[in-house]
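What you see is the complex with one protein chain gone and the rest in place.
Read from first to last, the chains carry the letters A, B and C; within each, the first residue is number 1.
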Amino acid sequence: MSGSTIGTLFRVTTFGESHGPAIGCIVDGCPPGLELSESDIQPELDRRRPGTSRHVTQRQEEDRVEILSGVFEGRTTGTPIGLLIRNTDQRSKDYANLLDTFRPGHADYTYHHKYGRRDPRGGGRASARLTAPAVGAAAIARKWLKAVHGTTFVGHMSQIGEIAIPFEGLEHVGRNPFFAANVGDIARIEAYVDALRRDGDSCGARIDVIARGVPVGLGEPLYDKLDADIAYAMMGINAVKGVEIGAGFGSVAQRGSTHGDELTPEGFASNNAGGVLGGISTGQDITVSIAIKPTSSIRSPRRSIDLEGRATTVETFGRHDPCVGIRATPIAEAMLALVVMDHALRHRAQCGDVRVAMAPIAAGRP
Amino acid sequence: MSGSTIGTLFRVTTFGESHGPAIGCIVDGCPPGLELSESDIQPELDRRRPGTSRHVTQRQEEDRVEILSGVFEGRTTGTPIGLLIRNTDQRSKDYANLLDTFRPGHADYTYHHKYGRRDPRGGGRASARLTAPAVGAAAIARKWLKAVHGTTFVGHMSQIGEIAIPFEGLEHVGRNPFFAANVGDIARIEAYVDALRRDGDSCGARIDVIARGVPVGLGEPLYDKLDADIAYAMMGINAVKGVEIGAGFGSVAQRGSTHGDELTPEGFASNNAGGVLGGISTGQDITVSIAIKPTSSIRSPRRSIDLEGRATTVETFGRHDPCVGIRATPIAEAMLALVVMDHALRHRAQCGDVRVAMAPIAAGRP
Amino acid sequence: MSGSTIGTLFRVTTFGESHGPAIGCIVDGCPPGLELSESDIQPELDRRRPGTSRHVTQRQEEDRVEILSGVFEGRTTGTPIGLLIRNTDQRSKDYANLLDTFRPGHADYTYHHKYGRRDPRGGGRASARLTAPAVGAAAIARKWLKAVHGTTFVGHMSQIGEIAIPFEGLEHVGRNPFFAANVGDIARIEAYVDALRRDGDSCGARIDVIARGVPVGLGEPLYDKLDADIAYAMMGINAVKGVEIGAGFGSVAQRGSTHGDELTPEGFASNNAGGVLGGISTGQDITVSIAIKPTSSIRSPRRSIDLEGRATTVETFGRHDPCVGIRATPIAEAMLALVVMDHALRHRAQCGDVRVAMAPIAAGRP
Partner (left out) sequence: MSGSTIGTLFRVTTFGESHGPAIGCIVDGCPPGLELSESDIQPELDRRRPGTSRHVTQRQEEDRVEILSGVFEGRTTGTPIGLLIRNTDQRSKDYANLLDTFRPGHADYTYHHKYGRRDPRGGGRASARLTAPAVGAAAIARKWLKAVHGTTFVGHMSQIGEIAIPFEGLEHVGRNPFFAANVGDIARIEAYVDALRRDGDSCGARIDVIARGVPVGLGEPLYDKLDADIAYAMMGINAVKGVEIGAGFGSVAQRGSTHGDELTPEGFASNNAGGVLGGISTGQDITVSIAIKPTSSIRSPRRSIDLEGRATTVETFGRHDPCVGIRATPIAEAMLALVVMDHALRHRAQCGDVRVAMAPIAAGRP
């Protein structure tokens, strides 16, 4: 199995290569009756689209989404929703000679050995462009979750390369090209990225994502824990090398007397758990951080080998983000939304008639 | 779905609660013809067993495994392998009054709200004891992988609480109670843990795990990437709050010119990728790190609430590890082995007849 | 994958061979809060147990079920329910020389070529004994479905060999060894079966199963239709060679003006659909018929080959049912219950908040 499906009940199956005729997905299992049109999906695609600032690739991917099925008279019918995005900007000549060697940090070598062949145009299926269908699918999940549970998703970049980005407020996120929750440091970040681009180099990033208003009780004890499925979804994003929930790696050096979030009549006293205990949501914010590696496509020449195993040099031209993390925030939000949506349906399946006398305590966002 | 299954082709489904009659699992999809008896499995269970040093819980869980099916005349038949471990040490009186409140850091609160009830005996299904069936199942995977591909798995603790544990050599791992790849710092670690226990507190740990001899080509491009499935499996271990592959969070501050592992005729020049590119194994070591939170069960009193939402205090007695990470190394190895095994079969299914002219380059372990 | 799991949300995974140490299953996804003990399950196992009349094998399989997990203080907790049945009567000497040849009609030949080996004791995993865990799991499903939806399952034998068994009334089913809904023809059937046994031969049977009180709306349009999943479950029973829903093969010669069940304010005017339209339940009785082939183990000598491909003769001794269909009724009921249960949860997951103004019409059982 190529494993191109994410989700058990809210299932998203994608297809497509960066420079083939089209990319897209099938969203299976969406509850019926949800108002839905392209205008609900397109804005999310536009948030991750390249070409929006000088700091990201200048490829013009229009990413115009078309709903092919599953909607009748403006509402979902409960049948699969087909989403189609035609590829319009296919300058495949940029990539013509890439079949003779393997770009360091790319999937060229592994695809070659797994499949015996690969589609080199724009990275083929390994391209970050393949996150677009998931972002589209997640727009549907987000709309349903907000309407039914009041759940929302927000992310921001908290570090780029060596520069930590202090959190100032979520209101800033949409107003700068980095999805930074910050206004004071933007000029410094821009200068940093400009310098990288001049150097023909790249850097990594750290993205924080939060789900708010998640109902208590989502997730399964073993193995499909909510946090396990989040880790799967996040590590599945291109270039991600690390995932944390709550205190994450910081919890290694914590004491139990600090880490364990106390409960009070007013709510949880802290959120080191990141909103998940025993694989099940607590009702607090679900807080996730991911590490994104530096863009592998850089102008500087790199050592590699050719198909006969002889030493060669790879130089990458074309249009590439100096930091692939710059556009990763909406993608991370999307993947988190897909997981929460799936577990919302799973929970209803098994526990739809559970009644608990005690009300959930306040989320506690200290 | 309770989601108690891990794996697509090598499928492990577990059952059991810490203090119920038994725990166990069904291993479905094991290739036929593998020599197998309890003596292949028991040693792995013994490695994670409590009661082996003063630094871990003194519970006497014998963890005696019985093979119930799938083996005939000493070899696997290809049919499901049932593994059964009877629970022998069930001092459930220790946990009698725990249904009235919620222990901070535990799954009590989330189980209560999800299911409307819970089994409080020894943490029920949320107990770390439930890692035993997976360790047993992984012993089978490890034997097959070693025989067919020469793949081995080894892990060690690299940090406990505030103490980083320098890597000295893997030969030390089995000779100290912490699974440390170190001999010089053991006394200091013991003193640290003794002090924690006296304080009635606990700490976290960082575990590094490595898979060696993994064939190139395992994993699926999207979404069932090898690293995504590893993240899922690792985050699914009790108390894990973070997962890294290769350079992990360190890659955020790296440059692309550093991070991207160059290829040479002699092999990869580095392994920042941690053995996975584009979701597919490179043939290098797969390197994984996990963060384990401090044990939630500590003697110090903590604030909580009762079933009516009124403030109360929780004190935990009984037998608990001051650092749940101490026994986590064999568990992390096991989860990694389950993922690699599953993908070895998946790869054979789809690509069993792929022939690549070029030989894989040396793994490159600089 | 060995594929030993049935169900998507109410998942039953089995293990075991006829004459190994034990058989059993894990039932994952059961809603919490259901009162459950062994006494809910044992009676269903007893219905399919051999040795209850002279017309079935005299093997003494006690089939004593033990609940290993998932139940606390008499109610399900929502975690996996482990069911264990120890094998007690293991006269494996009866089967000692069966590895040298292949019994016609049995799975010997196919197991040998698939796996390169097989467990010959009592048919190994291909034994009808392996229906016991599913019957046990289905007892749980039946209890939940009856409590929540009022759904019940009942089956009866409608033909044995050449003898059609006229339907007289369901009250007769439990009062004769054939599960016949008939009292007048029992003596004739007994004579028929006695003659078969004397001849060292066997015959087939037809079983009809009905689910009553199934809510309207269960099933998915494509491909997991309710009737498709029923066909899968039924064809998965040992020895089944055909499955019909509603009018079944009789619909070939029907006219559309007859077959299409008209709707009236009083209910459906007929039930040629067998309770399923477009893969979704109508609220009418779900009616299923299955064809069971003659028992393959017969005393008469049969031609076969040995492991070198040379002609040989197989004679079967030991204890065998002259008609394996005699005990199939509770099994067929069980499989139907598992499918309906799974779809009840699936439907709640996706459509749990659908409200339809129109009340379902009466089931219409004309």
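Keep in mind that, in the parts below, a contact is a pair of C-beta atoms (placed from the backbone, for glycine too) under 8 Å apart; a residue touches a chain by one contact, two chains touch by 3 or more.
Treat the numbers as computed from the prediction; the structure is a model and nothing was measured.
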| item | value |
| --- | --- |
| Listed residues C:Asp261, C:Asp285 or C:Glu333, member touching the removed chain | C:Asp261 |
| Residue among C:Leu36, C:Met234 or C:Ala344 touching the omitted chain | C:Met234 |
| Hidden-chain contact residue, picked from the options C:Ala107, C:Ala180, C:Ala211 or C:Ala363 | C:Ala107 |
| Of C:Ile140, C:Ile280, C:Ile326 or C:Met341, the one touching the omitted chain in the full complex | C:Ile280 |
| Where the unshown chain meets subunit B, residue by residue | 8-9, 29-33, 78-79, 148, 221, 345-346, 348-354 |
| Residues from subunit C at the interface with the omitted partner, ascending | 1-6, 8, 14, 102-107, 109-116, 125-126, 130, 159, 161-162, 196, 201-206, 216-225, 227-236, 241-265, 269, 272-274, 276-283, 291-298, 300, 302-305, 307-311, 346-347, 349-351, 354-361 |
| Subunit A, residues in touch with the chain not shown (by the definition above) | 1-5, 8-9, 11, 13-17, 20-24, 26, 28-30, 32-33, 66-70, 72, 75, 77-82, 84, 114-119, 121, 124-125 |
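In the analysis below, only the chains that are shown with their structure count from here on.
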| item | value |
| --- | --- |
| Innermost chain by mean C-alpha position | B |
| Most widely separated chain from subunit A, with each centre as the mean of CA atoms | C |
| Cα-centroid distance, subunit B relative to subunit C, in whole angstrom | 38 |
| Whole-Å gap separating subunit A and subunit C, where each centre is the average of the chain's CA atoms | 45 |
| CA centroid of subunit A to CA centroid of subunit B, Å | 25 |
| Shared interface positions of subunit C, touching two or more other chains | 8-9, 29-30, 32-33, 78-79 |
